[in-house]
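Sharing a structure here in structure tokens format.
Every protein chain but one is kept in place in this view of the complex.
Chain lettering (A and B) follows the sequence in which the chains are written, and residue indices restart at 1 in each chain.
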Amino acid sequence: MARIPLLLAAWAALASLFAADPAAAQDKPPLTVGAIYVGSVNDYGYNRAMKDGLEEMKKNIPGLKLIEAENVPETAESERIMEGMIQQGAKLIFATSFGHQQFAFNLAKAHPDVVFEHAGGWMQAPNFGNFFGATQTAWYAMGVAAGKMTKSNTLGFVVGVPIGYAIGNVNAFEMGARSVNPKAETRVVVTGGWADKAKEAAAANALIDQAADVVTMHVDSPATIIQIAESRGAYSIGFQSIEARALAPKGWITGLGFTWGPFMTATANAVIAGTFKPAMVRLGLGQGMMAVAPFGPAVPADVQALVTAAADKIGKGFTPFTGPVADNTGVVRIKDGETWYGDKMGNFDWYVEGVIGKAK
Amino acid sequence: MPRSAATLCLESALGAASRAALVTLVALGAFAALLTAAGKDPLKAYVDTIAYVFGNPYGFSELLVRMIPLLLTAVAVALPSRIGLINVGGEGQLYMGAWLTTAGALSLSDQPAYVLLPVLTLLGFVGGGLWALIAGVLRALRLVNETISTLLLNYVAPMIVGFFIFGPWRSPESASYPQSPAFVDAARLPSFFHTRVNAGLFYAFVCLLLYWLLMTRTRWGLEMRAIGGNPEAARQLGVPVFRIILIVMFLAGGVAGLAGMVEVTAIQGRLVSELSPGYGFIGFLVAWLAGTSAVGIVVMAFLFAVISSVGDILQITQGLPFAVVNILMAVILFIVLARRSVGSAAR
Partner (left out) sequence: MNAALIAGVIASSILSGTSLLYATLGELVGERAGIVNLGLEGIMLIGAATGFAVAALTGDPYVGLAAAALAGGAVNLIFAYLVVGCRANQLATGLCLMFFGLGLSALVGRPFVGALITGLPRMHLPGVGGAGARLLSYDMLVYLAAPAALFIWWLLFRTRWGLVVRAVGESPAVVYAAGRRPAFVQYQALALAGLLGGIGGAHLSLALTLTWAEGMTAGRGFIAIALVIFARWNPLWAIAGALLFGGAEALQLQLQAAGADVSPFVMNMIPYLLTFLVLILWGWNRQSAAPAALGRTHFGVE
């Protein structure tokens, strides 16, 4: 019985220790997360979307520490940066650009106690997972918007690197446009890199020269292209981040953006709880990773309704890539009864009818 | 009593070392001022770097990894400089070495390592060598100065690589990203002790040794230095200048091509579009600072590798773009340039 006051005193002392130095209790963050970006987070595009997702994760998990590095090239350098973050205590690393995959994978093998999430790849390991948005079908909704808004029936699409996924985006875009405007055509210009601003400007100008009055893109940052379009009076549809609408107060129609926050929060929580399981996560519109941006002032209500309806359809599982689908030389590529989805999205090396350009 | 030769050597070595140390300190100070003005903490960055590079096995191993391409591209500059040629084409030669290596790795993927690796080494050398030879031929024929031609060729080489990794060598499994298929294990240059330090280090030191031997112990070295001093006189004396220009450029490009071969077989494991963060240009600076001495090249490459590590630390711990470390590099060089050349003959 005499012990009780002693115990109470001990407990009080312990409690006061924490109370007196509140930082001590919060000194150890529940998790340290490292993130590398291939470009600058102020790009209104891909990197901004990643940053926004990470910030949301940080807000959702109080005390979480986030170490970031921007402009990390997709070379061996990235391995050094990630290793540096691990040495600073990071237990979860987001390698946000495709070209970081191999290097993140190398480190995953060397550090089995650290979890890696890579954006856009396919490699798997017990501590290595992959995630990305299923963008192709979502572009259909953008095509609907473009098809209705265009007056010249010419749409312009700037592609950075003509990979299968990007070509798939173009195809879905054109198919969406055609569904509301059978005369709509899409012209494609490839710049050869994900972030070559001078070429993007020239590409946007070239498309507008060829009478495109709606311009969109698949490059890291839509900023340059949207600004050129705005300065020349063309409409623009954004990609990567819905914040891009700030760049085109007059000509913005809508856009697609990634909403990585929920996924990142869930992953971080899983790592904290020790329940992480690697997976290849590809979620599309309506499934939490992608969103349609707010509409611009020039978009009439009926068009907005059409686009929203299309987005809903896609969220419920609709895909335009159901056969028969022919390419722009007339050859049937998706046979009757066949449906392309999932990994096949990386296999596009042909454009659908209505797209002016060669994919190979 | 006259001082012995050894004492004089030691004195001059110490003198050189202390001058180098002084230069570095001044440069670090200037850089620190800049960082402070940018609102960052330079002292912490420096301390972190020392800890990272010397107190951390990974940090130290990465230092060596960084040195390998620098050693090679520095030799690629030093060798032609002895005959008065300026090779700023290390970048392009590196890419073409990597390109030809990939051609070999992809077509001979069923060979065992002891066959494949020597072949790939040879291909890397030849790829870079032929690329430099273009500039060499143009110079030997007195058509185009090699500084300009190697500079222009730097831009064409990555385009050739890009064409191939988008087209004929596009990896089917990563149709979503332009790169070649991964090399088979037999085509991978081995690394040591679970680090990325690889056999390329061995290549680099062999090249350095050969370079030193060539310049100081052979007749060709003598001939080359004669040309470097006075080409017209050398020609009159019967030195085959034309042939030597071609050979030297080929060898120089070959060494840079080896850097490319190391990059794709040891580090990347495939051909990708971004192979070099300016190794060719940094190699030029290394060679120039080293005064084309083999030992100097090692010391300077080490210095630049440490500086690059500062860039890593700045990026990870202080949120500055890596490119900022270029300022530090440039300031060191500015100081050396300002001090060295007063009164000395043009190099």
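Please note the rule applied: a residue touches a chain if its C-beta (ideal position, glycine included) is under 8 Å from a C-beta of that chain, and two chains touch if they have at least 3 such contacts.
Since the model is a prediction, treat every value here as computed from it, not as a measurement.
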Open item on the list: So one chain is hidden, and I want to know which residue out of A:207, A:303 or A:325 touches that hidden chain in the complete assembly.
Closed with: A:207
Task: Of A:223, A:310 or A:352, the one touching the omitted chain in the full complex - done: A:223
Task: Contact partner of the left-out chain, one of A:54, A:190 or A:264 - done: A:190
TODO: Could you list which residues of chain A touch the chain missing from the display?
DONE: 39-44, 48, 71, 156, 187-192, 195-203, 205-207, 209-212, 221, 223-224, 227-228, 231, 246-247, 356-358
Open item on the list: Across the whole complex, list the residues on chain B that are touched by the chain not included here.
Closed with: 34, 38, 84, 86, 88, 138-139, 141-145, 147-149, 151-152, 154-156, 159-160, 162-163, 166-167, 231-232, 281, 284-285, 288, 320-321, 323-331, 333-334, 337-344, 346-347
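One rule holds in what follows: only the chains that are shown with their structure count from here on.
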Task: chain A residues touching chain B - in the complex, by the definition given at the top - done: 67-77, 79-81, 83-85, 87-88, 98-99, 102, 110, 120, 122, 161-165, 192, 346-347, 349
TODO: Would you mind writing out the residues of chain B in touch with chain A in their complex?
DONE: 52, 56, 58, 62, 65, 162, 166, 173-178, 194, 196, 263, 267-269, 272, 274-275, 277, 312-313, 315-317, 319, 321-323
